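One protein chain is absent from this view; the other protein chains keep their places.
Then we have chain A:
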Amino acid sequence: HQVLRVVPQSDEELQKVQELQDLEHLQLDFWLAPRGLGLPVDIRVPFPSLQAVKVHLEASGVSYSIMIEDVQALLEEEQMEMLHSSRQLPLDTDTFNYEAYHTIDEIYSFIDLLVAENPNLVSKLEIGRSTEDRPLYVLKFSTGGTNRPAIWIDTGIHSREWVTQASGVWFAKKIVQDHANNEGVASILETMDIFLEIVTNPDGFAFTQTKNRMWRKTRSKHSSSICVGVDPNRNWDAGFGEAGASSNPCTETYHGPYPNSEPEVKSIVDFVKSHGNIKAFISIHSYSQLLLYPYGYTDTPAPDQEELHEVSAKAVAALSSLYGTKFKYGSIVTTIYRASGSTVDWTYNQGIKYSFTFELRDTGRYGFLLPAKQIVPTAEETWLALKVIMEHARDNLY
């Protein structure tokens, strides 16, 4: 393998480099994707493809430099795992491996199994389809009633935050178990429904598995920009486009051309509006170990700041009680940064008072690449915090 660096100086050169991205058989690995003129593009090229790539570039007079002469990779643990653990789809949710990261297919299979095993409690809703036409599935946990007050939880809106989707899978199973054993959230389910969207950004998730583990955004292409993706947590209609998001499509916090331009976002907006009775909305991210409430787009404190702060303190104490994991908490704008167009600012402004965002483990040691053995402890401790919020919502319905 070699790593080549190209710095496109003209639109023609940029085009030539982009063409390489579509030649799947070359198995190129873009460490730095094409973003614009004058910006470096780093491509890891497997030995068999070297000739083809160099010819492609040289034929159009695109100059390149060889950044790394010879990449001799140690077989990644992941590749070993993929080979050894025969990647069969799960057979039931009891033997499902909650201590490992899974593919979209495996998670969607898990969802179907959970529904099949618990038809009186769990149903699967398709609330829309992603840019690349993947289904957007929400699990509904309900013991009956009609349009009961509800709790919404989403994981995986930023695709590289893998511990969140993995935790979402664990939450789904936990809800079913609590109900079966008449403990934990069973009491909440007597009067409220729970909605859980596990793979909120399936296109991004697929991309992290196949092409770029660090992909955050959706995979939409709006303008004539060569860059792909919108930050789904800047695309909501709350302070949209103001300070705290980027108007540059090539950046990680690009807000998109207009609010709800992303089907992944619009589908949730439509769902929330038509349901009309959601009382708590929790959006889950990683990493940093924070519990956050609105606002992100303004310094003005949320009218319910005091209550939200108190609930956060309780939730964080519950979380910490299990393994000692320390969380900080506060409003988005004072605790992490100014962020406009974010999910819970919109849901809060819709009247969903108990709107929270979590940033799960860790604080930077592994960051997005949290070891799989931390999935279950993370899900377990987070669940304690979620229960505090859910119970508070149930006991303080409005």
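Convention: contacts are C-beta pairs under 8 Å (C-beta built on N, C-alpha and C of every residue); 3 or more make two chains touch, one makes a residue touch a chain; residues count from 1.
The criterion applied here is as follows: contacts and distances are computed from a predicted model.
*Asks:* Pick from "2-oxoisovalerate dehydrogenase subunit alpha", "DNA 5'-3' helicase", "LXN protein" or "Phospholipid-transporting ATPase" the UniProt protein name of the chain that isn't shown here.
*Replies:* The record for the missing subunit names the protein "LXN protein".
*Asks:* Which of these, A:Gly36, A:Gly184, A:Pro301 or A:Gly367, touches the one chain of the complex that we don't see?
*Replies:* In the full complex, the listed residue that touches the missing chain is A:Gly367.
*Asks:* Could you tell me which of A:Gly184, A:Gly330 or A:Pro377 touches the chain that is not displayed?
*Replies:* A:Gly330
*Asks:* What residue numbers in chain A mark contact with the hidden partner chain?
*Replies:* 3, 31-32, 42, 68, 70-74, 76-78, 81, 100-101, 162, 208-209, 213-214, 216, 231, 246, 251-253, 288, 326, 328-330, 334-337, 363-372, 374
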